[in-house]
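As you look at this complex, bear in mind that one protein chain is not there, while each of the others sits in place.
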Amino acid sequence: MTIASYVFLIIGGLFFLLGGLGVLRMPDTFNRIQAGTKATTLGAFSTLIGVGLGNLDWAFKIVLIIVFIVISNPIGSSAIAKATYKSKQIPDNLVQDELANRGDAK
Amino acid sequence: MKKLFAFVLTIGLGVLMIFSLRANTLFPEFGDVSIADRISALFLDKSVNGDNGDVVFGQTTDAEDGAANLVTSIVVDYRSFDTLGEVTVLFISSLGVALLLGVAGKQKRLALNFKPNFMLRVGSRALFGIILMTGVYVILHGHLTPGGGFPGGAMIASSILLLYLADDEFRTKVKGFKVLESVAGSLYVIVGLLGLVLATYFLQNFLPTGTVGDLFSAGVLPIVYVLIGLKVGSEISGIIDHFLTEGDLA
Amino acid sequence: MKYLATFLVMFVVYLFLAGFTLDEVILGSIVSAALTLILVKFVDFRIDWKFPWKLVKFVFVYLPLFIWKLIVANFDVARRVLTPKIPLNPGIVKVKTNLKGDFGKLTLANSITLTPGTLSIDVEDDYIYVHTVDVKGQNEEENRKNISEPFEKVLGGIFK
Partner (left out) sequence: MTNDILNIVVFSLLGLGVLFAVIRFIKGPKLSDRVVALDTFNMIVIGVIAVLAAVFQNSLYLDIAMVYAILAFLETVVFARYVEGKNDDNR
């Protein structure tokens, strides 16, 4: 059980590292949001499962934390993305922008 | 002349105080105090009334206040009157905000620059329940875990803040907050008076205590924390509401 | 029925937080009942008799797909991050959805954010505005097939 727990913890740590690296290396804001959100969600998922496997009494609390993170993380990212778009800090490498020609655009 | 008189009076009072304290046998000589007898060491062992034994989690029964969290037993048992004062400070600040920003008559939301998107609006309704329940959990387990009435109340208020940020149209009913706040404050004083009636002192713990670490173990402490949590939560929510609304001038 | 649904959600959240002992069940049911009386005005979801079946379908059909897509998405991110010159062709496209309920759309948008190379920015009426790392499709239909098709098929049976 300890071995499985540590396997999940190390996978989680790798994905957290990947998230940090993605936020650092990606060239524009939207891509940074993408890399950060995906990698940290799976990282938190995997780390918390590892912690739960280490001590099965905590399983329910860990399920609740995972549910909260999986719901809240994409919502937070979309809020930042919308705010970035609205504040006109749009990166100039977009090849297509269908949000611009919407009815009430800005 | 007046200043000289005041000077002499002060010196005289000081001399009088020193001599009267020297004559008092309860007050030890300077440097002769043994720290082991001081009351703080007894508080740490929670044995103010009895033997100086250790408190063991999950085994000790009928400790003086039964809370596993030492800070909780200090804050809402030994120094509960102080906590009543702290809650009053918060009450006065929320009253001040209400007096400064509250307008008689109809109120409406401030026009914000922030337009919440769909995902935030729907998702915050789903997350509201989890956040509110976590606040309630933190309050109810204040005597077992780090936490208690003040952080739990702040969590409840933050769930209300989330609804305010996520929905343009949302408004809570301020009147309900005011009623809840007043009722919680009065009940705190009534619990204190019950302590005076059923036991000896104001705000004394009059309910039986159980094993340290159980849920129902700390006598009156969880009740007091629930009241503090309700009061803090409703006060901070009221402050948020006052900051985000304005009188309808038109 | 609305009361029962709210009560159950609150009760389950409390028990998950506090653990399943007798004391907690008693206290949790009291607290959940009190909160239900306060909150029931703001709740507008209702459960019907098909709810347990839908829950089973959600857990055993949707969640494995979701976790699989999440893992694939992470390896996609890893590939992009670790290559020396990051391959990008970004753009914002709109995708039509057939789901009607609010929570269905929310789940779809969340899923889209956590799948390879996409990030949903906003939902408006029937359209989800999605930022993609790599714009492949030329028109709406192709984008829809690429981005939201697998989830829509599963979620259509669960949410209205």
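Per-chain numbering from 1; labels A, B and C assigned in written order.
In the analysis below, contacts are C-beta pairs under 8 Å (C-beta built on N, C-alpha and C of every residue); 3 or more make two chains touch, one makes a residue touch a chain.
Note that this is a predicted model, so its numbers are computed, not measured.
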Among shown chains, those touching the left-out chain:
A, B
Among B:Val122, B:Met155 or B:Val224, choose the residue that contacts the chain missing from this document, as touch is defined above.
B:Met155
For chain A, residues in touch with the removed chain
2, 5-6, 9-10, 12-14, 16-21, 23-24, 29, 32-33, 36-37, 40-41, 43-44, 47-48, 50-51, 54-55, 57-58, 61-62, 64-65, 68-69, 72-73, 75-77, 79-80, 82-84, 86-89
Since one chain isn't shown, list which residues of chain B touch it in the complete complex.
112-115, 120, 124, 127, 130-131, 134, 138, 145-147, 151, 155, 158, 161-162, 165-166
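In the analysis below, only the chains that are shown with their structure count from here on.
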Take the average of all CA coordinates in chain A, do the same for chain B, and state the distance between these two points in whole angstrom.
37
From the mean C-alpha coordinate of chain B to that of chain C, what's the distance rounded to whole Å?
39
Centroid from C-alpha atoms only, then distance chain A to chain C, rounded to Å. What do you get?
14
In chain A, the residues touching two or more other chains are 64, 71, 74-75, 78, 82
List, in ascending order, every residue of chain C touching at least 2 other chains.
13, 17, 109-110, 120-122, 124
Any idea which chain A residues touch chain B in the complex?
64, 67-68, 71-72, 74-75, 78-79, 82-83, 86
For the chain B and chain A complex, residues of the former touching the latter
114-117, 119-120, 123-124, 126-127, 130
Which chain C residues qualify as touching chain A in the complex?
13, 15-17, 19-20, 70-71, 73-74, 77-78, 80-81, 86, 88-94, 109-110, 113-114, 117-122, 124, 129, 131, 133, 135
